[in-house]
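Inspection log for the structure reproduced underneath, given as structure tokens.
For this depiction, one protein chain was excluded, whereas all remaining protein chains were kept in their positions.
The block that comes next holds subunit A.
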Amino acid sequence: MASKSQSCSIWVGSETGILKGVSLSKQQAFNFCEMSCLSRDQEVCVLEWGDPLESEVLVGCANGTVKAFSTEKGIFTESKECGDATQGKFTGLAMMDGSLVTCAESGILKVWKEGCTDTIEINVGNGVCRMRQNPSRRSQVATGGKENPLKVWDLERPDKAIFTAKNVKNDWLDLRVPVWVRDIGFIPDSDKIVTCTGYHQMRVYDPSSPQRRPVLEAEFGEYPLTALSLPASQGTVVVGNTHGQLAVLDLRKGLVRGCLKGLAGGVRGLQCHPTLPLVASCGLDRFLRVHSLEDRSLLHKVYLKSRLNCVLLSSRNLELSGADLSGEVEEVKQEGEEDGETDEVWDAMETVTDKTNKRATEKAAEENAVKGPKKRRKVAKK
């Protein structure tokens, strides 16, 4: 169990309540669930990392419980009651300085501190569709929903939102444009926030600018956009809609850069890899797909038997994790042969681990490099 969960690089939550781990290096998918007590009210609504080291996955279920799953041990370690089914499903989970932030559809945003029973509670308005945490400023969260405009909250000053978006001007018939924020993303290295709406619009807001209206607006398709993700390379955003169309939109002009093909059902979860140009998508057609963002080709497709709700990518190299391991073993053998003495073999092993770190970052910096010349380079450096 532990080895299975340690090799999984993609975590998917399904409607049946099962947490699934997919290991691309082994080309296998594993179900992690409490045996035989499945029920629909345990439906996984949100998945989030419990800590920056990605050793814990927080699973938010439809009945209001938040479970913590340890990736090293492969079991659910704890479960916490954070509300009940009357408040609606979870729309967002976040970890901030050891305390858990949860947001439900009815608009109740709570901060649960460890060991304390009192919670900070904010009402963000009814009909919330998504709550996201700013990855660079962990105390800021953004919420949005149906007829609930984008609001950015600072959890240290929970009385009033730092930024509330203003609706765009009336359209050409002088009618109010309806608001339905479905997903939110924080653009790294800047203050800007990108949202996608149920009326097939993508909007960029800038809280640091004096205007509260969107800075950029772009439309894609004719169907509600349900998921959004920001890739590692700046200037683009990947969106998915209910028809299964995935598109890469440009953030400078708002044009469509390209579409990712293959999905047959509505996109429920979308996530880009933090460093590699990969995007994982899951949806109602019960498949998890990994596309490459450079040439927009499908790299992996995994059939997971239930409808999928959310996806979580780990930031380590996905397929290459298996290759890395084999690389390590080979390097150790080489150095062992050269030296032939046990002490030197142990020294060699230590330097190998340092080198794999360097190797990992090098690989992240320059995408798919050939192993051969790299190995030679390593030996020469030594």
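Definition applied: a contact is a pair of C-beta atoms (placed from the backbone, for glycine too) under 8 Å apart; a residue touches a chain by one contact, two chains touch by 3 or more; residues count from 1.
In this text, contacts and distances are computed from a predicted model.
Selecting from "SNX4 protein", "Mitochondrial import inner membrane translocase subunit", "serine C-palmitoyltransferase" or "Ribosome production factor 1", the unshown chain of this assembly corresponds to "Ribosome production factor 1" (UniProt protein name). Residue in contact with the omitted chain (choice from A:Ser7, A:Thr71, A:Gln133 or A:Ser306): A:Ser306.
When the missing chain is restored to the complex, the residue among A:Ser5, A:Thr91, A:Ser229 or A:Thr242 that touches it is A:Thr242. Although one chain is not shown, part of subunit A still touches it, namely residues 15-16, 18, 31, 38-40, 198, 222-224, 226, 242-244, 261-262, 264-266, 268, 284-286, 303, 305-307.
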